[in-house]
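Every protein chain except one is present and positioned as in the full complex.
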Amino acid sequence: MTTLLEIDDYRLAFDTFDGTLHVLDGIDIRVEAGETLGVVGETGCGKSVLARSILRLNPTPPARVVSGEIRFRGEDVLALPEAGIRRLRGSAIAMVFQDPATYLNPLLTVATQMEDAIRGQDAAAGGRVRSRKAASAVAADLLAAVGLPEPARLLRSHPHQLSGGMRQRVLIAMALLGNPSLLVADEPTTALDVTVQAQVLALIAGLVRERGLALILISHDLGVVSASCARVAVMYAGTVVEEAPTGELLDRPLHPYSQGLIAAVPDLDRPEVRPRGIAGSIPSLLHPPPGCRFHPRCERATERCRVEKPLLRPLLPGRRVACHHADA
Amino acid sequence: MAVTVETEAGRQAKARRRAGNRRWRLAAWLIGRSFASMLGLGLVVAIVGLALLGPWIVPYPEHVIGQVNLADKLKPPSMANWFGTDEVGNDILTRIIVGARLSLLVGVGITLAAAAIGVPLGILAGTAGGRTREAIMRFTDLFLSVPGLVLAIALVAALGPGIGNAMVALILVWWPGYVRLAESKALAIREEPYIEAARVVGASRLRILWRHVLPNSISPIIVKMSMDIGQAILAVASLGFIGLGAKPPTPEWGAMISIARGYLPDYWWYAVFPGLFIYLSVLGFNLLGDGLRDILDPRSHRT
Partner (left out) sequence: MLTYILRRIGLAGLMLFGLVCLTFVIANIAPSDPAALAAGPDAGRSQIEQARREYGLDRPLHEQFLRYVSDLARLEFGRSIATGRPVGADLARYFPATLELCIVAMIIGLVLGVPLGMLSALHKDGPIDHFTRIFAVTGVALPPFWFGLLLQLAFAAWLGWLPTSGRLSVFTEPLEPITGLLLVDSLLRGNGGMFLEAASYIALPALVLSFPCLAQILRVNRSEMVEALRADYIVAARAHGVRPWRLVVVHALKNAMLPTLAIIGLRWGWMISSTVLVETVFDWPGTGLYAVSSAIAGDFKPVMGVTLIVGLNFMIANLLVDLLYGVLDPRLRSA
């Protein structure tokens, strides 16, 4: 297995009027080729910012990289010139976004948007830029591949003429235009109806299998992630607190936050067990708590947690936890 | 454990202090950020100052009513007459300063009258809905079917020239803008959940209007009024310039330029300085309006 993506001690801050928001604080993540990784966390924990960081899509300013490296196939993405990062966008790393209604341009036809993506990728690669007609044919094939009927008619339509599920499929097709090796899906089902959610997840899982893609699936929903990913990273307030194979995490979470997160999910097999919430609320990223960012909400917090930031350390084979008190 | 509680309380107190500071810092930042808003405020204060103090600070009070002094006519700017003199030997600076009062009064008067007619009608239309709204809005559209200045000229032509009729004409031109604005705000607010809530708990319609709709639509109206004072000053000067507003020898800026036009290009100062004052007044009120919008309508700027 070759390592596709390595994120090392990545820190990102947003300079706002109120002060500096420490949005990502020392992220460590590694994705092998063809591997599926889920990233779970509450709203506002920095998952989406992390997703966008991989393709350098966060606007700078206000965003500012404080430290760390994001390496794709060994090449530091953060150090690439603009032309270099454009060569990755869509062709090596592709993204699927949350709300297909706002992530598709309302005034352009599906064809224009897909063709522009293809031709932009061609131009960035420095090769011959395909004609609109050739690009359109590629687009039609992919629309069919994601299970959309009548691709020709679809290409001529505008986003508002499509249903939410269709739009999300179009966005997925767009992500596949450049034959990427890594797909980053940022809450791809959150804005959809429950019935459509399952279809879209199945579609993504199928495509990942067929094409041997590596997948980073970001969601606030543990169920969504566990259904489609082999490994899960749990994020809390800009840090990864635990990383484990999906089944092991669900069976035996090691970090107090992961434990809380899993306890908060209602268990349909055991309705007598009432789901429990986690006391307290997400800390302000403007003045994050020192030491472990989870300590104000943690039952096991001690003086050490208030002072010393726990590092993500290997605890069991394939498992890493960032907690002073976790033990195997 | 006691330590934890204390630090938690301390943290909360600090957060409250920060929130309090934030509002002040935001206001200071908004004003300071925009040099333009400060410039606008300064210009408006200066114009209001001139209007208030006019008769007492003019260099030649006897020139205010228009004295004929042909020996001094059309003198270029000098230490004695900073802006030169006009065709009958009056000091132009003196007449400009006196004109400030007229322009400001007319500008403010037109704006206030237009708002006084337009805002209640707009709020009524926006909250009442149905046929009342339809009637008010169609009647308003009638006045919006002819662009401002042309309508004003048609009205002045019907009423007869003069500064009084010019004012009436401009008020008639201006009020529909306020109906439109107030109606759209009232409509938008009517849809807000908190109005729904107020209605559910049984607040009367008048109370809802007074307590919720008016305060929430007031800031865009104030912003519009600030801008409109400037535009009204400009419109009155325009009518004066084409000879349908104030009549010379009234010291009205537009009328002054209208006469001065005949003395171009040789006696350029006569036309340049009154125009400069019109420009600075309009600029001042526009910039102030812009700055007010930044402060009063927090949603208009996102960083």
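As written, the chains take the letters A and B, and residue 1 is the first residue of each chain.
Operating definition for what follows: contacts are C-beta pairs under 8 Å (C-beta built on N, C-alpha and C of every residue); 3 or more make two chains touch, one makes a residue touch a chain.
The structure presented is a predicted model; accordingly, all values stated were derived computationally and were not measured.
In the full assembly, the chain not pictured is in contact with A, B, by the touch criterion defined above.
In the complete assembly, the contact with the undisplayed chain comes from B:157, out of B:57, B:80, B:116 or B:157. Touch with the chain that is not drawn comes from one residue among A:36, A:121 or A:228, which is A:121.
The chain that is not drawn here is touched, among residues A:106, A:127, A:271 or A:317, by A:106. In the full complex, chain A contacts the hidden chain through residues 52, 55, 57, 59, 86, 89-91, 94-95, 97, 99, 102-109, 112-113, 116-117, 119-121, 123-124, 158, 160-161, 171, 174-175, 177-178.
Taking the whole complex into account, chain B touches the unshown chain at residues 36, 138, 141-143, 145-151, 153-161, 230, 234, 237-238, 241-244, 254, 257, 261, 264-265, 268, 271-272, 275-276, 278-279, 282-283, 286-287, 290.
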